[in-house]
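Here the complex is missing one protein chain, while the rest keep their positions.
Our next item is subunit A:
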């Protein structure tokens, strides 16, 4: 009863701010349906699988839009936030500010976090559907597209996903310890992940040492002998996949100078005028960097640079070459392409010409890939997504999806935020319209925690995570870093249970 009165008082206060009629209607819906605002046995119970941005943004919107909904977020690792922790580059701390909002969501009385729960192994989707009115799959894209060329299993060839996981402290990538003793690294792919990797490889150690990069990665990078990073794409400058912020960071990266091939930019200036503004500005920055004679100050800066980066266009990998003993990478053979068509839809076509580049490190950054989670959940293995319409999983009532498993592994965090809000809106619409039946009581986390206990799985709660968090922050302070990440699941669990 106290809760209800409090909610009504809250709603009166909110009325003064006006302009929120839809929000108010939903609040009253929630109140009238169940007789009280929350914590009711008949409240809609939703389970979100995955605690990255997609999971948290979906939960955030659900909690707000339905004042009676209870949301549980399940996470395989003991620590939350997915790619915000393990994907976002350590020198982009601003992007990680989203964690503050996620933390508020996790601490909301109608939201619970259960880490260390592996959906598909510890608990099945079928069991989740028994316990909850709806299940939202937002488990991301943990696989990666492979190049499919000979030599890609040689030591010295890594997927960008693993390389990023290594410097960001993903427990499964801890053993990677890449050999950085060569002079040239080749990155295949020209998306933002490729540029993140290039930037981390070439950044002065002074810039990295005050970030949350892991200590082993920082030590390795301090000893790195890599002086040249080539970022290779199969199509042309107009099709480059990175966004302008990341390109500008490369252009301005202290201690480095760009090395481009002027011939790659033939006809690009002429194509500029027809491009939409974002693509146009990105292309202009590339053209300026590649072709223009820099001013005096910039010339001086470049002449002092000890490290080099370059974009290489119209090239596809055909074989990773090994040293004579087949012990490690010695180079890469690239097919020379031309582009047919124009704009985003242009296709790379082989010319028959081939060239070789010597290098001791190859990082393939040609895209992440979602994996199927459970035979119950439809999966489009060609597109590597869960087939859906605005987040409603096809032919699977009660199942929803958001984030990269819904759209494919593209977009910045705002993209994921909007697509997650869309999924939450679909789910709320279905509850409101009755097409998702929430009238019968479901046991929610009670059922699942009992089941996990029987199976010997002990979830990590959000307050457990806060213990891990405070240890990480304390360890970081010693070295002037925002945090020193705990690198193994075992230690995370140990700290959670301390």
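What we mean here is this: a contact is a pair of C-beta atoms (placed from the backbone, for glycine too) under 8 Å apart; a residue touches a chain by one contact, two chains touch by 3 or more; residues count from 1.
Everything that follows uses one rule, which is that contacts and distances are computed from a predicted model.
Asker: When one chain of this assembly is omitted, its UniProt record names it as which of these: "3-hydroxy-3-methylglutaryl coenzyme A reductase", "Exosome complex component RRP46", "Histone acetyltransferase" or "Adrenodoxin-like"?
Answerer: "Adrenodoxin-like"
Asker: Just one of A:157, A:213 or A:417 touches the chain that is missing; which is it?
Answerer: A:417
Asker: Which listed residue (A:133, A:199 or A:234) would be found touching the missing chain in the intact complex?
Answerer: Of these options, the touching residue for the absent chain is A:234.
Asker: For the chain left out of this view, which of A:90, A:191 or A:360 touches it?
Answerer: Of the listed residues, the one touching the omitted chain is A:191.
Asker: Just to verify: which one of A:61, A:199, A:228 or A:483 makes contact with the chain not shown?
Answerer: Here the residue in touch with the unshown chain is A:61.
Asker: Tell me where the left-out chain touches subunit A, residue by residue.
Answerer: Missing-chain contacts on subunit A: residues 3, 6-7, 9-10, 13-14, 16-23, 57, 61, 63-64, 67, 92-95, 97-98, 100-101, 104, 107-109, 145, 189-193, 233-235, 239-241, 243-245, 248, 277-278, 281-282, 365-368, 390, 407, 409-415, 417-419, 421-422.
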